[in-house]
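What follows is a structure written as structure tokens; I'll ask about it next.
Here the complex is missing a single protein chain, while all its other protein chains stay put.
Naming follows writing order (A and B), and every chain is counted from residue 1.
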């Protein structure tokens, strides 16, 4: 999928410094690139490799154009422009439209002629699949699900009954969407299951990572708004709402009925308590334990960074003494006050 | 699945305050409910919506009956009674009995005529499936597994060979039960696998969440007793035993040979160390790190709640100074003592 440098510059809106007829075939890192490759400089950490790169061209910002000895594609946001160049040069292989003969498709489905349903899939009754949608191999689509135009489920994805997926949404292997929320009523030392009667609504342009799970609501829907990006092995409990364009890194858990605002960024391995609200534009760092609502944008953190085991042991001991330390300090202050 | 209010009151054992002939078709939240719906009040948090609800009836306790302007179903435990009402009004759709033609079933299986095996399933040799059991689409049931009456595996569930599931147990999509425990013997800088020869025994009325994993024992069985409820993405290592009616929230990990008592409640994202014992009726809050046995019932916690990043940074610095702070305090005390 080769393009001239001129075409590439136009596609990503770059100012070209170099020969527009040069043919570009692939993207590559500054150190690995060779003739025919375009590379990019998105972090000064890699500036040292710019001088020696063998790439035919480099995407970079105006501040670094002077350091570039090969052709330059000058843009405002090199990472973003690189993403667009990579998508142009390396288009994803799409399966042919149609339903694989090994797929089991139930009654009353409406599957667009341009959509693809892969081998070993199970599509239960009443499912609706939009134009250009791709259901990869071995997916299970429960009854009455709706999958919007251009959305793709890559492999082994499970959508439980009634799940609604928007347009151009991408779901990675092993994800489970619409499983029952964890709703239990105590009954004399045992638990009675509370039927989970809500559903899950996923917006447009959402990405959902491998083995991530999103539970259906207890009565109303769990909602993932447009443009949300979820990494692998995330757990979203019932009745959670995640605001548009929020990104969450892997292994984070969001407990029931939590509401997360728009454009938030949540690090990996974080935990968000149930029934709390996080406002828009909040950044939460990795492994943080969020126990209360956050009402102001900003960066929030918790956790103890790892250190040598012996030091950690002493710290843990001191932590247990901390209440006593505070009391003893107060005593000293009082005694000095008296003098 | 409509019922009269009188029938519903009898079913859940409620005292009815209102017209017993009123027809109820569905459950709904206090704010969303309309005519024909029954709602419930299980938390004073929602009391404000009781005055304005358009539900035909509300399930609540005696303390709140005076505030109810519509028909009331007065019970001791509204959440429990709601769960029963919801199950009555919204019965789960069950697949027809029989084996889907796309399923691959091995030799020597005993599958009850009333059981259902879904599309694209793999049932290996020697498997036993009880009456009314449901094996959902795309499940893999390893050789010699036993699945009790009325149990349901929803989709894409894997049971490794010899796993035994009790009665009326519910397993959500993507769960893996009976995978090898993580047993390794060191051998001059490398690892030799220790064969995992035990199995997994799951009791009756257990619920296992989506993408949860439960490893088989090294020599004896990993055991999940009756009535245990496990949320999504939980990891249970080899030789763990979880006592009856314990509930564990999502993303928690339980390390090898840990024993957890009966009726415990463990929050999400917690970690339970290996080879420890937790007695009955223990509550562990979310993200807690349990490193030692717990011998007395009670509530146990750890973890640092998130705060503004700058404050957290200072706290981390101070934590590293904590040992020195304690020493300096001791010095001051000694100096004042001398005077």
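Keep this in mind: a residue touches a chain if its C-beta (ideal position, glycine included) is under 8 Å from a C-beta of that chain, and two chains touch if they have at least 3 such contacts.
These numbers were taken from a predicted model, which means no experiment stands behind them.
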| item | value |
| --- | --- |
| Sole contact to the chain not displayed, among A:2, A:62, A:131 or A:316 | A:316 |
| Sites on chain B contacted by the missing partner chain, in the whole complex | 102, 104, 120-122, 124, 138, 140, 142-143, 156, 158, 160-161, 174, 176, 179-180, 182-187, 189-195, 197, 211, 213, 215, 219-220, 233, 235, 237, 251, 253, 255, 271, 273, 284-285, 288-292, 294, 298-305, 307, 311, 314-315, 318-319, 321-322, 325, 328-329, 332, 335-336 |
| Chain not shown, touching residues in chain A | 27-29, 32, 77, 79-80, 82-84, 86-87, 90, 92-93, 100, 102, 118-120, 136-138, 154-156, 170, 172-174, 205, 207, 209-211, 227, 229, 231-233, 245, 247, 249-251, 263, 268-269, 286-287, 303-309, 312-313, 316, 319-320, 322-323, 325-326, 329, 332-333, 336 |
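Here is the rule we go by: only the chains that are shown with their structure count from here on.
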| item | value |
| --- | --- |
| Distance from the mean Cα position of chain B to that of chain A, given in whole angstrom | 25 |
